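Complex shown without one protein chain; remaining protein chains in place.
Note that the chains are named A and B in the order they appear, and that numbering of residues resets to 1 at the start of each chain.
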């Protein structure tokens, strides 16, 4: 139950933040509305500000707000709800009253938190645009532009379709909800462990770095990944954040050959791009290795990298 | 390949089982028994379902041996609590359906629930694939939280494959065979039908 609620919140930040019921995070106090349980004595809050009165033509009983809190997945979902509540055909949607209701609702939001309600406000501006257009006299020559109302209805229809499809998907027999994999253990540790390698505790720290630095799945995936970039980024981050700074040369891991060096280099570039790592200017310092080298090398200045976070 | 023939018979005993095994000598039967045990071991030890091809390769089996050994395995599993299930990506062992209620009662934490936002996102990908992130945002009217995508990637239900040839070349998202496995589908065409628009209009 608790886990489930957490997931819902994580998954629906917009909807969950928009309206908060007191102690929304405390699952003890919230009865699941779709269990049919009644929630009594609930004062309504929108972003910490308690709402004294609800928009007149949108009286929603307090129980419904708990449903709203948990069930609405965005402005389209909310609009669908309004259409349904007004008991009209989607295609015959009376855009003016619906827009009024939507805007009245949105206007209850505390201005301080408007930036959080971006998706809802975007929809509000679309509705206002449509409303304006409907109120203006029609141009005599038909324009090629698409009718914004028709477009909105199309989007609502498409969303409604997906919503129903997602419910159908959820009704399928699902692994780890309706049926379960059998789990068994491997043969005795002593038998299998014979060749168990020993692990470095740095694996743990690297995994945490990787968890935090993980790109948003927008990065291009590289097919052949003998030296995973994410691992290298994590490992270099660990070394630099622990020691403060390192020479560039030391950070290029040479144990995996050319590819290892290249991946290390790309990893460093990525970290510099994310402003986690900076370059320390060390132009005049003498580097121990340059002493034994010939003059040609001595003009290459040793490069030191610094952890900025 | 015979392994696709009995897709629909996961929980039934294959009809020709006994006749297929009747004419065997004791020695042949013992050999098959061993093979069926090896299959069971590999299915238990594997992190993912195993296809007929992989099983045959690792255990050096002929197609006929595999069929017979799987039949024997099903016969043996019938006496216990597991069932052999064939999914889009191969065979796996699962706890027989009639014990689900017991598991749900004793280990409620094993029951994974999915939020509406996640299900909607997954549905857009499943029904409209390939899609970009902004396609999903357009359909749902909500900015896509990276948490939802992360969960879907984490479960191995979606993957990035190819790019849309448009500004920024956004990655295209597809569902994976694991998605089919998890929802008990053998191919995408088995997805529940999308409701048609007229039904939607009537509904509202």
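FYI, contacts are C-beta pairs under 8 Å (C-beta built on N, C-alpha and C of every residue); 3 or more make two chains touch, one makes a residue touch a chain.
All values derive from a computational prediction rather than experimental measurement.
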Answer key for B:24, B:41 or B:63 versus the chain not shown reads B:41
Out of A:95, A:229, A:261 or A:276, only one touches the absent chain, namely A:276
From A:164, A:205, A:252 or A:303, the answer for touching the chain not displayed is A:205
Residue list for chain A contacting the dropped chain reads 1-3, 6-7, 10, 27-28, 176, 180-189, 191-193, 195-213, 237-238, 241-242, 274-276, 308-309
Residues of chain B touching the missing chain are 37-38, 40-42, 44-47, 58, 76, 79-82, 95, 99, 102-103, 106-107, 109-110, 112, 147, 150-151, 154
